[in-house]
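Below is one structure, written out as structure tokens; the observations come after it.
Of the protein chains in this complex, one is absent; all others appear in place.
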Amino acid sequence: MSGVWIYADKYEQVFELLTAGRGLADSLGTKLTALVSGDNDTAQDLIARGADEVLLFPPLAEDQPVQDYVPLMADEAREADPDIFLIAASLKGKEMGARIAARLDTALCSECITMNIDDKGKLQMERLMYGGSAIQTVSINSRPQMATIPPRAYEPAQVIDSRQGSVRTLKKPEPSGMKVIDRKGKAQSSGDISAARVIVCAGRGLEKQEDLDLVRELAGVLGAEVACTRPISEEKHWMTEESCIGLSAKEVKPALYLGIGVSGQIQHLVGIREAGIICAVNSDENAPIFESADYGITGDLYKIVPALIEEFKK
Amino acid sequence: MPNIVCCFKWVVDEAYIKPSSSGKIDLEWAEYKLSDYDRNAIEEAVRLQEIYGGGVTAVTVASSDATKGIKDALSRGPEKAYFINDDQFENLEPSQTSAILAQVIADQIDYDVIICGEGSSDMYSQQVGPRLAEKLGIPCIAFVNQLSIEDKQIIAERKTDEGMEVISAPMPVLVTVLPDINNPRVPGLKDTLAASKKPVINIELEDLASEYKRLLIDKGLKAASIERNCTHFGAGPEDIKAFVEAIRKTGVIDRG
Partner (left out) sequence: MNFKLTEEQELIRDNMREFARTYVDPVAVEIDENSRYPEEVIKKLAEGGWMGMPFPAEYGGAGVDYLTYAIAVEELSRSCAATGFTMSVHTGLACGPIALYGNDDQKKKYLTPMAKGEHLGAFALTEPGAGTDVGAATSTAVLDGDEYVLNGVKTFTSNGPVANTYVTFAWTDKNDKRNGMSAFIVPRETPGLSVGEHFMKMGIRASQTSEIIFKDCRIPKENLLGKVGDGMKIAMNCFDHGRIGIAAQAVGIAQAALDESISYSKQRIQFGKPISKNQAIQWMIADMYTDITAGRFLYYYAASLKDQGLPFSKEAAMAKVFCAEMCSKHASKAVQIHGGYGYCKGQKVERLMRDAKITEIYEGTSEAQRMVIAGNVLR
């Protein structure tokens, strides 16, 4: 048996994995199977976007966690014996992937950043290690070759008319004994920049205190905390010391830092050196922040920030 | 009163990871440390014991020279440790680690709650906890940031991409914990001195039933670029779009 399987617990990622899976299936000359919870319309949409087969999960009981699909997914995969099984690296997906791999006695490449098929038809995958300071290349000697794929690594698959495929509805998963007794939406922003995953930082490039609203709006769209440079808190007192990044203030390590009108004095840069991705918007193309940034826009922040807000909303 | 097991890993301190001139990773001078997230796992085990009683056992699979790691873990509160060690256990992959842990825990340790860190600070595969639960055939609750026991059920608040889920599950159960579940205490001097006197059960490769073959094949390790090479964008609409797309591609923005 052969084939490429994909599963994501969120739709956006199903579309991304369709792109990834379609590519692999085409190079291996095999079919692409998508696992998803939903109805026939969902299935037809996935087929139109590249799936050859859709395995539909019936809905769960209100108090059943989505992880209850794990035994069923493992059983189906054991039966069908696909070459490759990709799972979206959401928090749920990462757990489910590891559990399915354990049930199938196979290996899993966690948060795979690149995938290539070598001349023997095997996956060569790369992933980050040691807190992002090293890249490890791995392959898998057992079946299926499994990987979890971070969000946004692939473009969402587009609808192609006249694609055909099969749909099969799976049986309802047995309750596991684990019950969801409450669900809550995302917690309100805590205001704590040292623990924040995304930080938008306001700098001296802002002309007046009201302009902070613009920065806050951008932060809102990104689910980010708002921080500032020393002049904003110490000289202008527009924000509190609690929000100030830099030497003798807070050192932060968000996955994403976005500096707005931050020139990048060394004391500030020391505070953000642990950030995953550093982005900057500044009118001065020679601002030192760009030396320490991964991505930068040179231009007027009053034009750029509103455009960014629109674009990130999409 | 619950028997609590916490698993930990003795890892290369990533602060010592430096690329050599050839772009390879040079580990010659690396120091080792207790994996960051496992400090939270041990702390949570000890915290639960302080509330509900019972005992805390620490377990690790490690290279034979990781004896300092055992003392470090024991100085944080567990009363005994299982040291499953072999010279070849330096670079196990998650399927091996979890299978070895499962065999020893199933055969030798009474457990009601097993606590693992969400991942290890070196590999960060985040697999060992969930795999161990499967191998033991017990429920798994991953990415937990609040934990309690009520009427022999574990109540766990776990993080999801959408927000939070509160889960109840019968014991025995395995949970993996996030760093924000607690603030690990700093071991005092007497804790460290006492750690050397706590019982350590030594388990070697020949005491284990199977060979635990490697399934994830390591094809090499190279340094990730640390220098940041700024990609510049202009201020036009296409530039904005490309800038946002570049950030999105890095996968750091939550959606949903």
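Think of it as A and B in the order they're written, each chain with its own count starting at 1.
Basically, a contact is a pair of C-beta atoms (placed from the backbone, for glycine too) under 8 Å apart; a residue touches a chain by one contact, two chains touch by 3 or more.
Note that the structure is a prediction, hence the values are computed from the model and not measured.
May I ask which residue of B:3, B:67 or B:231 touches the chain that does not appear here?
Going through B:3, B:67 or B:231 one by one, B:67 is the residue touching the chain not shown.
Among the options B:1, B:106 or B:193, which residue touches the chain absent from this view?
Reading the full complex, the residue touching the unseen chain is B:193.
Return the single residue from A:132, A:288 or A:306 that touches the missing chain.
A:288
Take the complete complex as the reference. Which residues in chain A touch the chain that isn't displayed?
Residues touching the hidden chain, for chain A, are 247-248, 266-267, 269-270, 273, 288, 291.
Can you list where chain B touches the absent chain?
With respect to the unshown chain, the touching residues of chain B are 33, 67-68, 71-72, 75, 186-190, 192-193, 195-196.
Rule of thumb we're sticking to: only the chains that are shown with their structure count from here on.
Taking the mean of the C-alpha atoms as each chain's centre, how many Å separate chain A from chain B?
21
Can you list the residues on chain A that touch chain B in the complex?
It is residues 10, 12, 65, 67, 90-92, 94-99, 101-103, 105-111, 124, 128-142, 150-153, 176-187, 195, 197-198, 222-223, 255-256, 258, 276-280, 285, 290-300, 303-304, 307-308, 311-312 of chain A that touch chain B.
Under the touch definition given earlier, write down the residues of chain B that touch chain A in their complex.
Interface residues on chain B, with respect to chain A: 12, 14, 17, 19, 25, 93-95, 98, 121-127, 129-131, 133-135, 139-143, 155, 158-170, 176, 180, 214-224, 226, 228-235, 237, 239-241, 243-244, 246-256.
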